[in-house]
Each structure stands twice: as C-alpha cells, then as structure tokens.
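As you look at this complex, bear in mind that one protein chain is not there, while each of the others sits in place.
Our next item is chain A:
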Amino acid sequence: MTSAAPLWARTAGRMTRASLVSLAWFWAVCVIAGTAVTLVLDWRLGEPPFSIMSTIRYGGIWYPFSVALIVVSATINVHVAAGLTRRSFVIGAVISNVVIGVVNGVAMTAVLVIERGIYLDQGWSHAATSAAPIPEAWGVSLVFHCVMFLAGGLSGLLVGLTYYRWGVWATAALPLTVLPPIIASGLDPAALTVAVIAATTAATAVASYALARTIPIRKPLEIS
C-alpha cells in the first residue's frame, strides 16, 4: 500500500531506517572496542596516552561513505524499476545522509563528553593526538562532527553515482568527489576548515542531484 507522503520523504525514511540499524551496530562495536582498548592501556601504561574514542571519527567518516556508495549501486535500479523517480531517490538519499550525519555527530559528541568525564574523574588528561584535536566546547564539537560525518556520507553518494554512470572512468573524478571527507580527515576543528568542509559537502549534494536526474539505469547483473 502506497502512502500519501511525497516520494522523496518515503525514500528518505526507508534509507534512514536501513542505515540506522547498521549504524547502531557500528557504534556498539566502536564503543565496546574503544572501552577495551582504554582498559588495556590503563592496565599496561597506567593511563591511556590520548582520547581513544576520538579515533572513532575516522570510521565515522568512511563508514557512512561506504554505506552510501553501496546504497547507490544496490538500489537505484530497484528504485526506478519500481516506478519511482530518480529525483525522489537522490533527494531521499541526501536527506537520509543528513540525518545519519547528525545522528553520528550527536553520538560522537556524546561519547567524547562521557569519555572526558571519565578521564577527568580518573585524573587522566583528555588529550587528543596532534592529528585529531578535540573541540572542548560540546556545541563546537557537535557542529564539527556533524559536518565531518555528513561529508563522508554525501561524498559516498556522489562517488557511487559517478561510478554507476561512468564506470571505471569515474576514478578520474575522485580527487573532486572525495574532497570533502579528505579535508574532514584532517580533523582540524577551526571555523574556516568547518566552513570549507560544509561548502564542499553542499556542492557534493548539488552535484549528486544534477548527476542522478538523468542517469541511465543499467541492466541488472546477469547470473548463470
């Protein structure tokens, strides 16, 4: 039974629900592994040398990137074959990635705030590695991480679309299509950096929309 909601809203809802399930597993595994590493370092070194949880950020960027890339190749043909428009697909995918980016950003900020409390309670320094500074204000941390994770997801969407459309030739476009998460991986929380990440991510969303609107739908893979 079809609902009265716009196609893009239904698509966004479906994609978000599917992503949230895998995201719950991602965070469960990361937090358990991070806690285990922290305990081992406490046992072996007396205290962890830096914030272990802050290293999850790399996964927070590239895991949604991978998921978004796979979603394009696995579902765009089903979406159009089911009689739905490319427009609803790409708008739904962008909205879903925004929601996932925010959920990831909130989760990352919460994990870091809790970790900071534990570190300070134990008398440890909640320091970051030089490659991974942590914003101390939770509001700045939230914005920084939301933008960072959004860059990964939307870049995955664009990379998926370029490979779907141009095949191996899309490799030539990688320096542009993966630019936002590459910048984000620098993990510099300066306002200018966040603004650049946000701008390139917005450009990624616009490029995805333009690319998807006329994309030819390939034949499904033949099986023997």
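Operating definition for what follows: a contact is a pair of C-beta atoms (placed from the backbone, for glycine too) under 8 Å apart; a residue touches a chain by one contact, two chains touch by 3 or more; residues count from 1.
Here is the rule we go by: contacts and distances are computed from a predicted model.
UniProt records the chain missing from this view under the protein name "ABC transporter ATP-binding protein", selected from "ABC transporter ATP-binding protein", "Xanthine dehydrogenase family protein subunit M", "Cell shape-determining protein MreC" or "PqqD family protein".
Here the missing chain is touched by one residue of A:32, A:81, A:137 or A:172, and it is A:81.
Note on the undisplayed chain: of the listed residues A:7, A:23 or A:197, the one touching it is A:7.
For chain A, the residues in touch with the chain missing from this view are 1-3, 7, 10, 14, 74-75, 77-88, 213-214, 216-217, 219-224.
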